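For this depiction, one protein chain was excluded, whereas all remaining protein chains were kept in their positions.
Order of writing sets the labels: A and B. Residues in every chain begin at 1.
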Amino acid sequence: MTTTIDLVSYEDALASYDPVMGLEVHVELGTRTKMFCGCSTELGAEPNSQTCPTCLGLPGALPVVNATGVESAIKIGLALNCEIAEWCRFARKNYFYPDMPKNFQTSQYDEPIAFNGYLDVQLEDGTSFRVEIERAHMEEDTGKSTHVGGATGRIHGASHSLLDYNRAGIPLIEIVTKPIEGAGERAPEVARAYVRELREVIRALGVSEARMEMGQMRCDVNLSLRPNGTEKFGTRSETKNVNSLRSVERAARFEIMRHAAVLNGGGTIIQETRHFHEDTGSTTSGRVKEEAEDYRYFPEPDLVPVAPSREWVEEIRAALPELPLARRNRLLAEWGISAVEMQAIINAAALDPIVATIDAGADAASARKWWMGELARSANESGTSLDELAITPAQVARVTELVSKGDLNDKLARQVIEGVLAGEGTPDEVVEKRGLKVVSDEGALTAAVEEAIAGNPGVADKIRGGKVAAAGALVGAVMKATRGQADAARVKELILEKLGVSEG
Amino acid sequence: MPGITREEVAHLARLARLELKPEELEHFAGQLDDIIGAVARVSEVADQDVPPTSHPLPLTNVMRADEVRPSLTPAQALSGAPAQEQQRFKVPQILGED
Partner (left out) sequence: MTDIIKLGAADIAAKIASGELTAVEVTEAHLARIEAVDEKVHAFLHVDREGALAQARAVDEKKARGEKLGPLAGVPLALKDIFTTEGVPTTVGSKILEGWIPPYDATLTKRLKAADVVILGKTNMDEFAMGSSTENSAYGPTGNPWDLTKIPGGSGGGSSAALASFQAPLAIGTDTGGSIRQPAAVTGTVGVKPTYGAVSRYGMVAFSSSLDQGGPCARTVLDAALLHEVIAGHDPLDSTSIDTPVPPVVEAARNGSVEGMRVGVVKQFRGEGYQAGVIQRFDESVALLKDLGAEIVELDCPSFDLALSAYYLIAPSECSSNLARFDGLRYGLRTGDDGGHSAEEVTSLTREAGFGPEVKRRIMLGTYALSSGYYDAYYGSAQKVRTLITRDFEKAFEQVDVIVSPTTPTTAFAIGERADDPMAMYLADLCTIPTNLAGNAAMSLPCGLAPEDNLPVGLQIIAPALKDDRLYKVGAAVEAAFVERWGHPLLEEAPSL
């Protein structure tokens, strides 16, 4: 595993070669039961407690298709602008593997339920890129093996393995792109943006939580290079089971640099599976198979064809929720912001919290301001994501409410948020405990204003003379005297009133 | 098409995970050749424009509601296991991918 790999710099690679990618994403559906049996899919159960004759592959057991699994596949197909098959079948993909109980995977082969679609994705700078979808098909997950006796639970060097089949049979949708051409140097970025957009679509459809870190969504990155200006695809490598957005981008980037080095050196790329290593950002070759796989696909005789009626498909289409792209475009218009601003929100993963904050009663501008300002900064500093911050959208909404009621000013509001993030309680509790209420007692304020005028006669004269802008200095003095707890706008009003000047 | 070689039989045996003995390879090569030779007649219809039948009855859309049914207990699931450990099926080291 320590063999060094020659790499060419990314820029040099792109100077000579044009990358072509194919992305295969497996999504575990969030159905209550498995694809072909009634076992629960609940996570965290004790080993082999969610198995039955069917998903254990016991002799005699038979599969029955989960209707919600099919419906979810159709939803995904429609969301990806695919055609939905009028008639399709399951097929058996035959190969032996210990974590696959029947030693064939029930999948779909040449008759996928959804095919010929596309997904428009947006890159960091707001540019749009269309990724063509080849197909989306239904299949089932495998069990899980734990390797014992070797280093760090790897297969390599293990003395034996332990198998848990709770995951075996959980529905998967495999989504395969057509070859992605023309992305050039932005190929890795396209890969990442595609997987992210796909994840958002899946989540919006409610068919899966699509949490990559939990293995609910996994991506295989197929990549090849061809000399710039040529048409014919080069030989591809298949980097398997990449499980974060960042890794998808890094894996593509690494493979571009590795392929270029091999090709520059006069070598040839071997068509092989490779494994991505999170720690080093590199890929290594999988076990070389002595013989090419021959999956001997044939129609699954234990299942009958799936022929979704057009009525059903249209019903599903009509009930589809608003999809992420449409939603972004709608919000962009509603909020009157630019595409670049929207992209910044997306990049910060702030869209959902902002919308949730608005839903909780805040106005759009304030919600954006807090999430993209104070909260983004805080998340950045602590190296977490926005949804991991210890504050809820409802709490942010409450802070904006206190501000708009005049109970807090921005400075105090920041302190309230800081308190909530620090675990001091709800916004109201923080206000209470820290004593952060805006001073609105007119008597106390009037006294502070009079004191400030008395202490700064020169400034007061300028204001009397019409230089309203000079009021800022007196406001500052009042704020200082009240330790920031006064409502600045009211202070300014009082000063002008006392000095007999009106604004504007 | 027939004329199955010993190497082909060996390849098929690997695909089918059968550790055939040398004499079995020999034996099967001859027998498979005979059988394939006899049944290859079906390809007489290969060019005919008839749809294939994968299933004897014209059923479609047999599905179940997404409702949880009782699973086996782990003890039942593991009851036939040749070896087990930590409530899991214990198998020799896997030479799969790493």
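The working rule: contacts are C-beta pairs under 8 Å (C-beta built on N, C-alpha and C of every residue); 3 or more make two chains touch, one makes a residue touch a chain.
As the structure is a computational prediction, the values presented were derived from the model and not from experiment.
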Hidden-chain contact residue, picked from the options A:49, A:107, A:142 or A:161: A:161
Positions on subunit B contacted by the hidden chain, ascending: 1, 4, 8-9, 12-13, 15-21, 24, 28, 31-32, 34-36, 38-46, 48, 50-57, 59, 62, 64, 72, 76-77, 79-83, 89, 91-95
Contacts of subunit A with the absent chain, listed as residue ranges: 53, 56-65, 92, 94, 96, 98, 101-104, 159, 161, 163, 294, 296-298, 301-304
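FYI, only the chains that are shown with their structure count from here on.
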Chain centre separation (subunit A, subunit B; CA means) in Å: 40
Touching residues on subunit B, where the partner in the complex is subunit A: 11, 14-15, 17, 54-55, 57, 59-74, 77-78, 80, 85-98
For the subunit A and subunit B complex, residues of the former touching the latter: 31-33, 37-40, 46-53, 56, 58, 64-70, 87, 89, 96-98, 145-149, 154-156, 158-165, 240, 273, 275, 286-287, 291, 294, 296, 298-299, 301, 303-308
